[in-house]
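Only a single protein chain was left out; the remaining protein chains are all shown in position.
So, chain A:
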Amino acid sequence: MAPLKSLEQEYPLIDSSFQAFCASHDIFSVEDFILHDIDVLIAFADKLSASRRLKQGINQLLSIIDALHQPLLNGLDLLQDVKRNKHVLSTGCQGIDALLGGGLREGQLTELVGPSSSGKTQVCLKSASTVAKMHMSSVVYLDTGNSFSPQRIAHFVGQSSGSVFNNQTDRGPLQKVLDSIICYSVFDIFQMFDVLHQLEINLRSEMLKSDHQVRLLIVDSISSLITPILGGSGPQGHALMISAGFLLKKLAHEQNLAVLVTNHMVGGDSGTSKPALGESWKSVPHIRLLLSRDWQSNICNFFILKHPSMASGRAASCTL
């Protein structure tokens, strides 16, 4: 938000004398104004000679604030928005689809937690190819560890359509799928912020063009971006982590995206393993799924750790 000075041109009421009055109360920006008790401010303005003009200025600032915040929606509006705009996207993994009632829901952030090689990236790749193929939509894929594999996507697409991709004639559907998966290599959290902000701007300006809409955003893995900045005594690392979470949820909600992120596991106390992003991160995802893989049978087990409307503890499994 803006310093008061920058508002002067657009709003003549916020002139230098109003700014001087605000400065005497330590108010230099709109943020400062929000933090201040307005009734106290009005009471002070009353005592001064130019009280009418000052109060007009205060009202002007209030109306600027009023235009900024989110609208107050009632339950019926919300429900309508969910039914109209927040669809469920199939991931292509029967286990997950069965567990989550159809797949990933737009507007929600789903997190996959699991030890190394438990199939997290495979689920991401499979979801990307399924959404691109079945829903004819674009997928934004943020790859943090060079683990994105077009060959694997080709395999998944081939698997579902039952064709071989060696010859030229069958390349049509695969080409389409690969074209609609936009992959970014991202190696630190600031790069991720850049990509996400750019995505937000792009999506906002392209809201009306709906034929090849982005519907799925994947970050594989978000924990490898965030864990390097955590630690130390300062709160900055955690602040960046929570901001990243809010940005993802904002994108999910406003642009109707399903967001899928992965979180690896690290060794915890007493020899057990725990998710790399711990207590504070837990408030970010809507849904948290635990993955584990059975080595002999190659079956992937899914287990709900957290869900807004389902009891945790439900499990399902499938092969990948």
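Basically, a residue touches a chain if its C-beta (ideal position, glycine included) is under 8 Å from a C-beta of that chain, and two chains touch if they have at least 3 such contacts; residues count from 1.
Following the convention adopted for this analysis, contacts and distances are computed from a predicted model.
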| item | value |
| --- | --- |
| Per UniProt, the name of the complex member that is left out, chosen from "N-alpha-acetyltransferase 38, NatC auxiliary subunit", "DNA repair protein XRCC2-like protein isoform X1", "Large ribosomal subunit protein bL20c" or "Mitotic spindle assembly checkpoint protein MAD2A" | "DNA repair protein XRCC2-like protein isoform X1" |
| Selected residue (touches chain absent from view) among A:Ser51, A:Ser147, A:Gln191 or A:Ser292 | A:Ser292 |
| Sole contact to the chain not displayed, among A:Tyr11, A:Phe28 or A:Phe193 | A:Phe28 |
| Positions on chain A contacted by the hidden chain, ascending | 1, 26, 28-29, 31, 34-39, 62, 65-66, 68-76, 78-79, 82, 108, 113, 234-236, 238-243, 246, 249-250, 253, 265, 268-269, 272-275, 278-280, 282-283, 286, 288, 290, 292, 301, 303, 305-306, 308-309, 311-313, 315 |
